[in-house]
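Removed from the display is one protein chain of the complex; every other protein chain stays in position.
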Amino acid sequence: MDNLLNLWLASGAYKMASGQFIMILVGLGLLFLAIRKNFEPLLLVPIGFGGILANIPGANLALSAAETALVSGDPEILRQMAQLLGTAAGDSLYALKEALGNAPAAVQARAAELATDAGFNNGMLYNFYNVAIASGVAPLVIFMGVGAMTDFGPLLANPRTLFLGAAAQFGIFATVLGAVGLSAAGIMDFSIADAAAIGIIGGADGPTAIYVSSLLAPDLLGAIAVAAYSYMALVPLIQPPIMRALTTPEERRIEMVQLRHVSKREKITFPLLILILVALFLPDAAPLLGMFCFGNLMRECGVVARLSDTAQNALINITTIFLGLSVGSKLAADKFLDPKTLGILALGIIAFAIGTATGVLMAKLLNVFSSHKVNPLIGSAGVSAVPMAARVSNKLGLEANPQNFLLMHAMGPNVAGVIGSAVAAGVMITMVRAMTG
Amino acid sequence: MDNLLNLWLASGAYKMASGQFIMILVGLGLLFLAIRKNFEPLLLVPIGFGGILANIPGANLALSAAETALVSGDPEILRQMAQLLGTAAGDSLYALKEALGNAPAAVQARAAELATDAGFNNGMLYNFYNVAIASGVAPLVIFMGVGAMTDFGPLLANPRTLFLGAAAQFGIFATVLGAVGLSAAGIMDFSIADAAAIGIIGGADGPTAIYVSSLLAPDLLGAIAVAAYSYMALVPLIQPPIMRALTTPEERRIEMVQLRHVSKREKITFPLLILILVALFLPDAAPLLGMFCFGNLMRECGVVARLSDTAQNALINITTIFLGLSVGSKLAADKFLDPKTLGILALGIIAFAIGTATGVLMAKLLNVFSSHKVNPLIGSAGVSAVPMAARVSNKLGLEANPQNFLLMHAMGPNVAGVIGSAVAAGVMITMVRAMTG
Amino acid sequence: MDNLLNLWLASGAYKMASGQFIMILVGLGLLFLAIRKNFEPLLLVPIGFGGILANIPGANLALSAAETALVSGDPEILRQMAQLLGTAAGDSLYALKEALGNAPAAVQARAAELATDAGFNNGMLYNFYNVAIASGVAPLVIFMGVGAMTDFGPLLANPRTLFLGAAAQFGIFATVLGAVGLSAAGIMDFSIADAAAIGIIGGADGPTAIYVSSLLAPDLLGAIAVAAYSYMALVPLIQPPIMRALTTPEERRIEMVQLRHVSKREKITFPLLILILVALFLPDAAPLLGMFCFGNLMRECGVVARLSDTAQNALINITTIFLGLSVGSKLAADKFLDPKTLGILALGIIAFAIGTATGVLMAKLLNVFSSHKVNPLIGSAGVSAVPMAARVSNKLGLEANPQNFLLMHAMGPNVAGVIGSAVAAGVMITMVRAMTG
Amino acid sequence: MEETLLQQGLDITLFGMGIVFTFLLLLVIGTSIMSRIIIRNFPEAEPAAPAASSPAADDARLRAIIKAAIDQHRKRR
Amino acid sequence: MEETLLQQGLDITLFGMGIVFTFLLLLVIGTSIMSRIIIRNFPEAEPAAPAASSPAADDARLRAIIKAAIDQHRKRR
Partner (left out) sequence: MEETLLQQGLDITLFGMGIVFTFLLLLVIGTSIMSRIIIRNFPEAEPAAPAASSPAADDARLRAIIKAAIDQHRKRR
């Protein structure tokens, strides 16, 4: 009869803590948004599902073998772990987990061996996270695939739109300031690394946000990724009021001259140009921009069509599945149900709003200095959120003037925003490491 | 001239032990069954080929670096290994391998470092096994792909058929009893973990069988996987006599009412319903059923078609190749040519037979209580073996009554059997761990 | 303001060593050859791009965490590393890297932990290299895909052409002799392992060359892979003069009888025949030839079309992308800009030339003993370089006699050359290990 | 030891079958409730004749194309 | 400490925006030079009537028509 008891003790209902229950509801909510409201479903379906899996009580899918051993409550294991970690014998589970997380790599390796010997395994999602995200590979591979899907033609036809992509990145840095401000005011407790990772939400670019937070603030990764993808889906709601407020009807009616034809040679050379500039001036953006340019070169060079095709399909799809589930592993209740998450959600939408505004304002500034007028509505596309933001620009353009097709013009700042936020990511990673290293 | 001698000593002919020779014949036999007799070729071609590779004398493809070092016979390495493992200096190779396998994780890591320093590498199949199976990922990814290929429509139209899928799992547990009985009688030497892993053959579901045995009895994995896939291929021979013996011609002639239309909403909600029940009551089935439901949700939700498509094609195919070769690595002679294998093969077919019988009997029982009669021939489909078992039901139905199309009706218990054996797998993993941990 | 300085110090322009600058030009050169001159673009685009990434100053993409820590110049880390590695405190960076590379596995693991604790990560390309090449998996998977793309029909219709594939491998061994000769003469400093790895360039088979050099001479891998793929692309320039010099116009005009029909059964049995011969006589060629035959069996057996299709498309494409980038990681300046590279490039072209010559001469020799005349132009196809070399044979045949279609006849020695160089690779790996082990 | 092993096997069988049946019973109940709720609250307009819409004009053009194709096909033989 | 954190945030913002603008400015300059060189030295025969759209789009439409034809063809049998 002991076994029946064991099974009951092992069953979820008994262990279901309220936090996990709430997080399962959050996961279901994300699935609802993804499936019914079409919120970035390619990512939010796996993330939402992974989030539910991570919160199944007793399944420990998001824990390492050593963490599972701690959670198991086996007194002998706890004693050995406490000894290994140098904590007091009677310390709480929370203190032990904390000590394990902060232990040097050698001690963590010993703890893993100890747990393995006692028959514990890494959870499925923990393994996925390590292979896909902690190694950095999944966001980079997705960035390569995005590069292989990106047409730089509109940008090359009108390189000035790069400035719009630059200006919109102010959303990132304003958010950094906001986060440190909240900390300084004692409202939140964000470190400078946390602030930088939160700011990158304003880049409106999923893989960049995941890459940066995996390096700077892995505990916040779940909330940051959810915020980034949700707000990208909300771009059609967030941006229009800001765009209308900052532009006059006359400005919105500006028609732009048709884009010139861009030759194959220019398209092949452009990713190499970015790569060389990165090599010369910005080595810390090399992983992100390097993979992005590699994907784009495969697309444009015309001689490796089968590799480009795979990068845009099988490879990016496989990576997306595991990336999403891995992000879900960071929706574990103890990490997500934290006041910080509210702060992240609030700061994230501010980041989008500010990036939209500075993009529009930069477009107006360009018009001051140039006779080739730019419709300021395309400035908002500089936040990235490809291709949603460009479609929003187009929609508002058509409202103001039914002959005004801005879609292709907005694709320029749109892809410029991807480059811009990758640059910002590189800068922030370097600076934060120098500050904290 | 020493080199010529070295090469000769390294050549296979010299080292070909009779066990390896037999296993190469077994591998060729599996290939014959797969290619000529169409026995589950997608798995048995890679398994058979991997089995041959694993038994090439002197190639050591299925061994770790440390095992290869032991097999090399280099006296200096043997001395160091014996010292590390704490065995007597003159111990046999067999004793050293045994000691290495049972050593704590830390000692195994030291042994691997020692072998690496001496220039030995992990064998190719050993690496494949570790990445694909020991990590648990390959069976889970295949289960996800199977989920993405599964249509729960027939099950949702007639949820009572879930009971048929439940009843057929008695094959699993009867086999567990048989295995412990053989041990108790002194005929075989199965532990309770072995017995549970052997029982799962009765689940008639390849990835579930591989997943369970990788956790509970890795040494038996080769034989269990071969038995599972072979008997799944033999379903059209194994099941009909049992089905005929347990049913009257009148029962076999029962026509079932056409299945109602099932809405998209029901199909989307169903995998989430399973997931929630798992979270509440059966956390140990979370990896298997979680990935299965995730695949099915990707299929049904309609917004991630490209992910679903990849899960059903490129990803499952890639995983199948490496899963098959990895299973082959467990067909090494010293593991497969063991009396246990005969026991496994014998118990496996009993498992299929009993599962078939209990499925049919449960259908007859349902008819006692319900006015909507069920054709008992669909009960046998509850063993899984998708879609072979459902086809067998249909064939026997047509024999008895040419108007009697049971295929869609049998798909209900067929997919219910997949859920049922995943539940059984979860229960057994938990209980065995509690018993042995 | 310190941060600005940090950023400047971190920027590439400051650190760009001349070696890295040259290597970036080399990478751009490879991309030019691949894209404009169509030099094996599927490999040389990723290799060239990876080479540029590996040489971005300050990005350290090709370095391990421990190497990055050394390069960082942090005095505290340097002190700890020097202590761990047992080098003198004041030793140069170069000496430390050397000591780290030669340290036992246990010490390297400690160094990695130390670097991790100090916040350093493995570079992206370093990770790719470890997963794809150091594990051996990528070249083997590509070989499997090549097997799945290979039609052995022409070879089976005329098995004598296997001798042409054998003879052409003399290019490999002549190059080994050349390399040790250069060393003996004091011109170069190649070890026997280096010589063997260089020789394999003459196999004219990319994955074989990468596999062998990853095992025998990883530091030379970059140069060897670049040489192998470049010369394969240059086959239409390298081979014709040699072929013309060694044959008379009459010989070039020889028309060959049409190839007989080869049955499906023969095609299915052939890969198994190779596998059995490998098992009996050549276990060291088991990984390469085993995966090759597995791919071919999947192709021919007709029952696993979906696996064969994936092996030929998604899987080989994904692997090619990462293999190429990983090879690029070995184009780091300190490894590539070495007099050895010049030696490798010189010896490589000699290897191709000699292989071409011995293939042609063997064809002429066969004609001495047989009445079924062989056109000696197909002998040159024995070097592999599939299908380029066979096309060259066909082209020269048509020049001499417009009715003389040699393409299918040349496919026999062409694929025989793949088998031949895999055999040579296996032999050399065994012998070199016996010599150095 | 034998007794224990047998006992363990029996335990696994009894509890195992129990859990399998209980879980699938819960699933039957859950599924029935779910289906009832969905059918009541979200009735589908119609079992939806396979949605491939075919307006008359399209059909005419299509038939023309196909006729042409078949004619050509016949001529070629 | 607060002051330091704020200071760090300001540093990141100032230098970060600076680098982003500088880098993209360099890219604008580089792109302009590159385009000028390419257009001058490698003039393309013709702006090539928007090569992407028409055949591909046509093909897609065609495929749709054909699929419909096949469906209809099969149903009729």
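Here the chain labels run A, B, C, D and E in written order, and each chain numbers its own residues starting at 1.
Simple rule for what comes next: a contact is a pair of C-beta atoms (placed from the backbone, for glycine too) under 8 Å apart; a residue touches a chain by one contact, two chains touch by 3 or more.
All values derive from a computational prediction rather than experimental measurement.
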Contacting the left-out chain in the complete assembly, out of C:Leu30, C:Ala179, C:Ala353 or C:Leu407: C:Ala179
Contact partner of the left-out chain, one of C:Ile35, C:Ala195, C:Ala227 or C:Ile378: C:Ala195
Which of C:Ala106, C:Ile350 or C:Met435 contacts the chain that the document leaves out: C:Met435
Identified contact with the non-displayed chain, of C:Leu25, C:Leu273 or C:Leu342: C:Leu273
Chain not shown, touching residues in chain C: 155-156, 159-160, 162-163, 165-166, 169-170, 172-174, 176-177, 179-181, 183-184, 191-192, 195-196, 261-266, 269-270, 273-274, 277, 281-282, 416, 419-420, 423-424, 427-428, 431-432, 435
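Please note the rule applied: only the chains that are shown with their structure count from here on.
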Shortest contact path, chain B to chain E, counted in steps: 2
Common touching chains of chain C and chain B: A
Chain separated most widely from chain C, comparing mean CA positions: D
For chain A paired with chain C, centre-to-centre distance based on mean C-alpha positions, whole Å: 38
Geometric centre distance via CA averages, chain E-chain A, whole Å: 20
Touching two or more other chains - residues of chain C: 3, 7, 314
Per-residue overlap in chain E, given as positions that touch at least 2 other chains: 11-12, 15, 19
